[in-house]
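Single-structure report; data block below.
One protein chain is absent from this view; the other protein chains keep their places.
Showing subunit A:
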């Protein structure tokens, strides 16, 4: 789909740094032990990462880095794949499942409680799943399997009797599997309120205009480490994964009378960077249960695995995921009737094509604006590539009342952050300030952006193309498609189109032409894009009431500039070498 895509599994999300600099801090200068050929001496390649050039697949001790370390370091844009995969993996899921018999839900006269607390390692297992993961699996199944049917297969694997419960030390499985789309609806309403000022009001501290989407963890992490000046623009609303995490931990601990660390919440996502998000100190019970400040408390999301890792999880228990049933599975009632209705809605909202495959934040905001201006129209202009789209809401009289845009993919994000960047003083004494890749503001052109909202996602094509999705060159797809050679960019494009198709697939394909824009706005009833904002606000108020925690603490989060202390203080040998190389002109 994009130039940023390649044969590697991971490079379509914001690309990891050249290397994590953490391990290098403790390493001596890698001196090539073998005598290099004479010409190698002339390549004073400056290398920090022990990369291909340092000729040292040497015996470096395996570095141990936690994801929280990664978040605290600006050494690279995100962290290394190996770190992500090793710390929150399908293996971790299996080992937690095998640690102790799971807690069991018990109905009592005045509610619910759990059994098995005497074993200190016993947990209540809850999973939440993203729609993009269901789409990835549906496309992998092929044969017209819809996203919803794929979701049922995954439910059978995690919750049902023929899935994970067939094996393991204690035959444990998950008590519930919920859909992050439900939390998404709350995020959409809260997000629109933040931009437009609604009943919710948008929390205590409003972001600066343009408001930028913050549900993409790759983008948030990149902004925190590389472009801190955009942080005031980030939406304060939690991502659906994070909001679902807080919802489950707060309400279950309250209604069941157990500590939040007895609830083990697994999120299944299209994205590796969601593992990083789950490790944020801003998303723990320190915020909602402790002193209100970010800290290393109990995480709202304990573990994140990706779509691809579902296949690995099933395989390691000897289960063929494609054998799972597609029939609906009945799950136990959630111990709060209102939340039961919210988390397990009788009918699911259709995914509108115009909303895109990344949650539809912008789409919802646009529809909210349109509902406030009767007779207005949403106009769409494609930008320089498929991942840049500009939107305007124009009233019947032709007045433009709202402008917004979608910027997906790393290269397009570059152009966005550049426009938001304040001009710098010139490095040349006496010269006027210069812009970063743009003309100086003095040129008399409108500076900055006129957008009120920008939906930003790190992956080209959005979340269905996440780094954790099943890829066209994964063995399972190569086998199923019968590719005889390694698939290239064209096959990749076609595969992504199939995943997108699955994302929008309805249960009954002939229900209505999916290409027809659905007008599901009903301003008088407060229904926007099929979501009743008033119902969402009611459930949020209910949540706050039953947990006794302010909505502010439950639904909003914060961001911080990440300043690396690496390289400050005493210089390491490696850094001295780099400095020296710089002084003498460096190598090539």
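Keep this in mind: a residue touches a chain if its C-beta (ideal position, glycine included) is under 8 Å from a C-beta of that chain, and two chains touch if they have at least 3 such contacts; residues count from 1.
To be clear about the criterion, contacts and distances are computed from a predicted model.
Chemist: Which name from "Probable cytosolic iron-sulfur protein assembly protein 1", "t-SNARE coiled-coil homology domain-containing protein", "TATA box-binding protein-associated factor RNA polymerase I subunit C" or "Glutamyl-tRNA(Gln) amidotransferase subunit B, mitochondrial" does UniProt give the chain that's left off?
Modeler: According to UniProt, the chain not displayed is called "Probable cytosolic iron-sulfur protein assembly protein 1".
Chemist: Taking the full complex into account, find the residue in A:91, A:113 or A:415 that is in contact with the omitted chain.
Modeler: A:415
Chemist: Using the touch definition up top, pick the residue from A:91, A:385 or A:532 that touches the left-out chain.
Modeler: A:385
Chemist: Of the residues A:104, A:293, A:486 or A:545, I need the one that contacts the missing chain.
Modeler: A:486
Chemist: Quickly run down the residues of subunit A that touch the omitted chain.
Modeler: Output for subunit A: 1-4, 6-8, 11, 15, 17-18, 38-40, 42-43, 45-46, 51-53, 76-77, 384-386, 410-412, 414-415, 418, 424, 426-429, 431, 434-440, 443, 485-490, 494, 582, 585-586, 588.
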